[in-house]
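Data block below; observations after.
A protein chain is absent from this complex, but the other protein chains hold their places.
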Amino acid sequence: MNEKLTSMRNSIEKFLRARYPWDSFKDFAAHQAQKPLPPHVSWWHTFGSLALFLLANQIVTGLLLMAYYRPTSDHAFESIRFIQTEVPAGWLIRGLHAWGAALMICMLILHMIRVFVMGGYKKPRELTWVTGVLLLGVTVTFGFTGYLLPWNQLSYWATTVGTEVARAVPFVGNDIALMLRGGEGVSGETLGRFYVLHVAVLPWAIVGLVSIHLFLMRLQNLATLERVGEEQDIPPHHAVPFFPEHVLKELSVFTVFLGFLLALVIFSPPELGEPADPFNTPVGIKPEWYFLSTYQMLKYFPKTIGIFTSMIPPLILVLLPFIDRSLERHPKRRPLAMTLGALALVGALALGIVGKISETHIRFFGKPYEVDLYGRWTPEEGSAPAADTTVSRAENRTGSAP
Amino acid sequence: MDKPNGAAKNGGVSRRGFLDYFIGGGLAALLAGMVAPIGAYLWPARKRGGTQDVVEAGQVEGWQVGLARPIQIGGHPILVVRSTESEFRAFSSVCSHLGCIVQWEVSSRTFKCPCHAGTFSGEGKVLSGPPPSALIAYETFVAGGKVNVKVPPA
Partner (left out) sequence: MSWVSGLAKLRWVVSVSPLAFIFLSPLGSFAVSAAPGRGPSSCETCHMESDSALVESFRSSVHATIGCHGCHGGNPNEPTEDAMFAAEDFKGKPDRKNVPEFCGGCHSDVRKMNPFGLRTDQLAQYKTSKHGEMLFGKGDENVAVCIDCHGGAHQILRPKDPASPVHPTNVPATCGRCHSDEKKMPKYHVPATIPGDYEKSVHAAALRVRKDLSAPTCVTCHGNHGATPPGVRDVSEICGRCHVREAEAFSKSPHASATAGGKMKACISCHSNHAIHHPTDELLRTACADCHKKADDPALQVRDEFLAGIGQIRRDIDSTRDLVQSAAERGFEVGEEQVRVEEAKTAFIALTPAQHALNLADLSKALRETETRQDDIQRSIKEKILGETVRRMIFLPAVIILVLLSIAFAAKRAEIEHSRRGNGNGG
């Protein structure tokens, strides 16, 4: 049996060798597999590959969802309901896709924090960082376009609010919103556009960017913690071979992560919600969690200023390697960068939490509070909120929030 | 794959052998666990597949003229009436007044709402009572000996 397999393999290799530079392919693959990684490669270095796994998960489950999903306003909700309730394992595929999207953004952010802390974005790896930030942008756009596709009340109204933001751009804002929506309001036209972006345009963009990102990473190897320009060659016996050692580490993390993902899918399945109703605005529409901090920040600024302010953090992120040009990589020797980074992170988290609890009623140490649009909270007297405050809050929101 | 052949501990060979088998088997199980749902997912859930454009209301045969059959589409009750030998009519059984469920009365060939005594004709039009508008009508057609109702309403 074994001999037969060997002879079969030999004859296939012979066939390939006669036609292609087969041995150099093999050398290249072996070289890549054996690629020595710096010795400080830790468990923290697995976030990137988890994101890559999630990308694969999104592609596979996405393709499967496309088999039943119908991108028209008449059928979108019904087709998702069909997938969720009637297709065998449909709940699993949709659950993996929905939770995979959220976790992918989580992993990208964690990966980004890891690279920031370890100074991996510094010379000569600036462009790897830039493509990484672009990847985060593409992924978030994936999230935004994908959120509309179930065509339920939440997705419809979150998209209405989200595309409304574009109106704040001076001069061309209305045209941008019109272009995004394919009409005055969010409609079947919007669904068509978002669908094409989500399943055709963005996938190519992300696959292209990931290829560049990985190519650059393999070309320049992982960064060490030494100062820029003073990197030592890795002593051969300290180098960690990519395969099998680092791959095993990744697999070890991956299996636990897969269990976590399954737990989310089974114990907190994505809801179906109610079908989109353009004539009935629900109270307190919120975007997805990764937009919450931006959403909350926009509330504090006048429209035009808000939109430009919201462009500053991504701009800083993209340009980070060109702004922070200090030679140190080790976090302990970069106190200023670490402090600023931590502040930015805490700020974003705080804004996100305020965004999450705004326009709701919360209990804090057993006392009920009402939180307004801007996150100010007032203790509540009675248990039931008066009906007229709900109305005025709803008006307030449509009036001032994007 | 030339693994670094370090000095194995005593008994390490058998332990490593077990570990290798476990990892190999585990990877295979993992792969199978990923492929199986995909196969199940792609297997047609319904023979005619897909979301509901058309809902079956039952066999033409054995359906007496004048009788109604209830069906539901996405939680919405619908009454299908065989009004003549060749004609089937489908109406939402939600009364246009306050949303009660109307009933088909065979003797008078009308839809009666039990809540406020609204009456609708066999064509769904308001005959008497408080309902402000006719019952929502659905298009029907007969194919392959079965009555089909088209959604959404015509």
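So that you can tell them apart, the chains are marked A and B in the order they are listed, and the count of residues begins at 1 in each.
Here, contacts are C-beta pairs under 8 Å (C-beta built on N, C-alpha and C of every residue); 3 or more make two chains touch, one makes a residue touch a chain.
No experiment lies behind these values; they were computed from the predicted model shown.
Colleague: Write down which of A:Leu248, A:Ile305 or A:Ile362 is the residue touching the left-out chain.
Modeller: Touches the omitted chain: A:Leu248.
Colleague: In the complete assembly, which of B:His76, B:Arg109 or B:Lys146 touches the absent chain?
Modeller: B:His76
Colleague: Touching the absent chain in the whole complex: find that residue among A:Pro124, A:Pro269, A:Pro331 or A:Pro368.
Modeller: A:Pro269
Colleague: Of the residues in chain A, which ones touch the absent chain?
Modeller: So the residues of chain A touching the unseen chain are 81, 84-86, 91, 236-238, 240-241, 244-245, 248-249, 251-256, 258-259, 262-263, 266-267, 269-274.
Colleague: Considering the whole complex rather than only what is displayed, give the residues of chain B touching the chain that is not shown.
Modeller: 3-8, 16, 19-20, 22-23, 26-27, 29-30, 33, 70, 72-77, 94, 98-101, 114-117, 129-130, 132
Everything that follows uses one rule, which is that only the chains that are shown with their structure count from here on.
Colleague: When the C-alpha atoms of chain A and chain B are each averaged to a single point, how far apart are the two points in Å?
Modeller: 34
Colleague: Contact residues on chain A for chain B in the complex?
Modeller: Contact set of chain A toward chain B: 60, 64, 67-68, 70, 74-75, 78-79, 81-82, 86-90, 92-93, 243-244, 255.
Colleague: Per the contact definition, I'd like the list of chain B residues that touch chain A in the complex.
Modeller: Touching chain A: residues 1, 3, 30, 37-38, 40-43, 45-46, 50-52, 74, 152 of chain B.
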